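There's a structure below that I have some questions on.
The block that comes next holds subunit A.
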Amino acid sequence: MQRSLLTMLAAAVCAAGGIAQDQVLVLRGGEVRTAARQDYPDGTVVLHRGKIVAVGGPEVTFPKGARVIDCKGKVVTPGLIDAGATFGVRPNDRNEQGDEVTPQMSILDVVHPDDEGFARARESGVTAVRLIPGNRNVIGGLGAVLKTRGGTVAEMLVSDRVGLRVAMGSEPSAGNRAIRGGVPLGLFVRRPTTRMGVVWEVRRAFSAAQKYREARTEAKDTPPDPALEVLVQVLEGDLVVHTTARAEQDIRTALRLASEFGYRTVLDEATEAYRCIDALTAAKATCLLGAPSAEQVTGGGAGDGARPRWHTAALLAQAGVPFAIQTGTNLGSRSLVHEAMFAVRFGLGPDTALRAITIAPATILGVADRLGSLAPGKDADVVVWSGDPFDPTTVPELVLVGGEEATP
Partner candidate 1 sequence: MSRLPCWLISAAAVGAAAAPAQPPSSPAPAPDLVLAVGTVHPVSGPSFADGVIVLGGGRILAVGPRGSVPLPDGVPVVALPNGHAYPGLVDACTDVGVPAGGFGEGSAGLEVAPGVDLDAHSCRAMPAGGITTWHVLPAASGRWRGIGALVRAGADGGELFGESARGAVFLRLVGPAGQHPIVRQKELTDLGRPFEEAESYAKAVRRHGEAVAKYEKDFQAWLEAVRKGGNGKARTGGGEGDAAAAQEGGQAAAPAGPKRPTYPKAPPPDPAKTALVQVASGELPLWIEAQRRDEIEAALALVAERRIVNACLVGAQRADTVLDEIARSGVAVVLTPSLVPVELDGEPVADTLAAELQRRGVPFAIASGDGRRARALPLLAAACVAHGLPEEAAVRAITLTPAQLLGIAAETGSLEAGKRADVVVTSAPLLRSDARVLRVLRDGRTIYQGR
Partner candidate 2 sequence: MSRARLDRPRPSGAHPRLLPSVPMRLFAAFAVSLLAPLAAQPLVVLNAGRLITMAGPDAENVSILIENGRIRQIGTFPTPWNARTIDARGKVVMPTYVLAHTSGGMRGANENLANVPYLTVQDAVDPSSKFFQECLRNGIGTVHVIPGNRTLIGGQGLVCKPYGQTVEDLIVRGRGGLKVSLYSEAGGALIQVQRLRRALDEVRDHIADFERRKKEFEAEKAAGATDKKEFDGRIDPTKQPVVDLLQGKNVAFLYVPDAPRLVEARRLMREYGFEAVLVVGPGTHKAITQLDGLEFPVVLDGDLEVWEKDPVTGKSEKVCLGARLYERGVPFALDVSTGLNGAERFPWWQMATLIRNGVDRATAMHAFTTVPAKVLGIADEVGTIAVGKRANLQILTGDPLAATTWVDTVLLDGEIVYERDKDPRLQYLFGVSQETDK
């Protein structure tokens, strides 16, 4: 309720941003890759008031006095969407470690709009990102999709109900110590200390949510519990779970839990997805792939023992498993477009690769109504590249976020 209010306001702000430059903007003559049905070798994109008005070939007409930018020899694509951005939040604020299960936490409370990560992502063609709590909790909290432009969270916000962070594998139990009698000293003497314990925590939370839901339907006056409210929304399918699962066993566990409680889940950083494609297709699961160029998992996930393969994206594409490419927590060093470029190097088709960093994440994150492709009515998030985006020598020459130039 409150959140939708928030979103509306954000939208209003974006519109306001557009009104500032009320003039019609036309990108003319470039090779337009819409990431939708049709591409236009000699294309036209018309933008007005922060929205895309028209997309098409040379035939598209536009009013006099419109500002026309000549894009001959250049490539026009939708703004990129990084479904796995790791910047914008200070390290300690990424996880609320006071408890293992904190579904009511919202990443919006800790987004740091001045973080340079936003500017850098923007300059590399990324116009929207998913930010979500970290993996140190079993159930971490709510993620959000934000634009990479605008000084305040409200201006940047696109959607704040994109997913609930659940984490499998070694990270949630890392640092915890077993209780084994005696007095528990300190915060980290607690469960879980094993993968089993992690799963057990998830089960306990969701079965509690089930009871709470029944109790509430029977007795209207049961005191509201914000944490369980969130889990109930998951159970009722209003909210998607984003499960971090790198190693094969974790991926399978994540799918098992999802089917057990009947909720929808996205598999985050599914490094070993190439090993359980059958399961993924069977469960109609969707994946977020981190850092395709990595030869080994580094950072917090190293303990999961997952082994990357270079052609994972290509295999998923063949098997028809919907997936998006993210920069991810593994290697944040390169920009999103270059991660996709490596996927292409390793065998992924360029069109699929482009969709994997535009419309695919938009769909997975439930913001495809506003972002992800060049289509009339969508936000004017557009990138003009100096050439083929998957050529390593190409640079983004113009980045528009909500119709406003975002390149310095």
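Inclusion criterion for the candidates: all candidates are chains of the complex that A comes from, given by their letters.
Everything below uses one rule, namely that contacts are C-beta pairs under 8 Å (C-beta built on N, C-alpha and C of every residue); 3 or more make two chains touch, one makes a residue touch a chain; residues count from 1.
This is a predicted model, so every value here is computed, not measured.
By the touch criterion defined above, subunit A in this complex contacts candidate 2 out of 1 or 2.
Residue ranges of subunit A in contact with candidate 2, taken from their complex: 114, 116, 119-120, 274-275, 293-296, 298, 307-311, 314-315, 318, 331, 333-334, 338, 341-342, 344-347, 349, 390-395.
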